[in-house]
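With one protein chain withheld, the remaining protein chains of the complex are depicted in position.
Showing chain A:
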Amino acid sequence: MKIAGLKSVENAHDESVWAAAWVPATESRPALLLTGSLDETVKLWRPDELALERTNAGHFLGVVSVAAHPSGVIAASASIDSFVRVFDVDTNATIATLEAPPSEVWQMQFDPKGTTLAVAGGGSASIKLWDTATWELIATLSIPRPEQPKPSEKGNKKFVLSVAWSPDGRRLACGSMDGTISIFDVARAKFLHHLEGHFMPVRSLVFSPVEPRLLFSASDDAHVHMYDSEGKSLVGSMSGHASWVLSVDVSPDGAALATGSSDRTVRLWDLSMRAAVQTMSNHSDQVWGVAFRPMAGAGVRAGGRLASVSDDKSISLYDYS
C-alpha cells in the first residue's frame, strides 16, 4: 500500500484551492478532477497529465465545495455567498442555481444513486436535500437543539460543516463546529443519534465503501476517528497530524484512508494497522482536499488515483497502489 506522486500543477488556480472531487467517467471521456478555489473559479482537469479541461466562472466569493453526480454528467459547486451552482460537466451549461436562505452552504454530496444532493447548511444547523430531477428542496434535516441552550452562549454550536452519505444511501452523517456528528435516517427524514468524541470542528466525513456502518471523521483536533455509525461507538482514533485534519477520503477498496491537513501533509493510513504508512510533504500550505478516484472496475487496486489540493494554489495527483 503506497502512493506515489504522478503530477503536480503549480498555480493551478490564482488563489487557494479549497475543494476537489472526481467526476466519474462517462462513455465519452475518462474521469475528471473537479477543483474549486478562492479565485471564484471551478476547474476541470484531465488525468494523468492534469491538463486543464475547462475553467468555470459564475461564483462570487470563494468556492468552498464541489460535488459530482455519480453519473458523471452533472456536478455542483458552492461558494461562500451561499449559492450552489449545478452545471453540465461537459458543456458548463448551468442547470440550476440553488439557495435556501438564510442557510449557508458548506460541504455537499450526491447520494450514491444520484437522486438527491445533500448540502451542509452551516448556521441553520441542518442538511438541505435537493431533488436532482426537479431541483426542488425536498427536505431539511435539522439537528435537534440542546434542551436548554445557555443564553450566554453566542453563536451556534451545531453549525454544520460536513456531510456524508452511507454507501447504501439510507443514512446521512453530518459534522458540526462543536465536533459532534449527527446521523440521520434519510427515508424517514429523522435524526437518529449523535456520535461524540470530537470537540472541535469536523470538516470532513466519509463512509467506508466496504463496511457500510463504518464512518471516518476528520477534525480540527488533529485526529481521525473511526465510528460504528449505527452502534454509536468509537472504533478507533488515529493521531499523527500536527494540526487540523481538513479532509478525509477512503480508497475505493476500503483498505486505505487519505487525509489532508493544515500541517501541509497528505497522509496515507493503513486501516488494518490503524497507522499512518506514508506522509507526503509536497504541498507548501494547508491541504484542503483529498479525493480518491472512484474505481472503474471493482476489486482492482492498480491504477488508483488520489488527488490533493492546497492553499498553495497547486493540485497534485498520486498513483495509489
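The rule is short, and it goes like this: contacts are C-beta pairs under 8 Å (C-beta built on N, C-alpha and C of every residue); 3 or more make two chains touch, one makes a residue touch a chain; residues count from 1.
Throughout what follows, contacts and distances are computed from a predicted model.
Peer 1: What is the missing chain called in its UniProt entry, if the choices are "Transcription elongation factor SPT4", "Protein CTR9 homolog", "HTH TFE/IIEalpha-type domain-containing protein" or "RBR-type E3 ubiquitin transferase"?
Peer 2: The correct option from "Transcription elongation factor SPT4", "Protein CTR9 homolog", "HTH TFE/IIEalpha-type domain-containing protein" or "RBR-type E3 ubiquitin transferase" is "Protein CTR9 homolog", the UniProt name of the unshown chain.
Peer 1: Which of these touches the unseen chain: A:71, A:237 or A:282?
Peer 2: Per the contact definition at the top, the residue touching the missing chain is A:237.
Peer 1: In the whole complex, not just what's shown, which of A:35, A:56, A:109 or A:124 touches the removed chain?
Peer 2: The single option touching the absent chain is A:124.
Peer 1: Touching the missing chain, which residues of chain A?
Peer 2: 15-16, 18, 38, 60-62, 64, 80-82, 101-102, 104, 106, 122-124, 152, 154-156, 159, 161, 177, 179, 193-200, 220-223, 231-244, 261-264, 273-275, 285-286, 311
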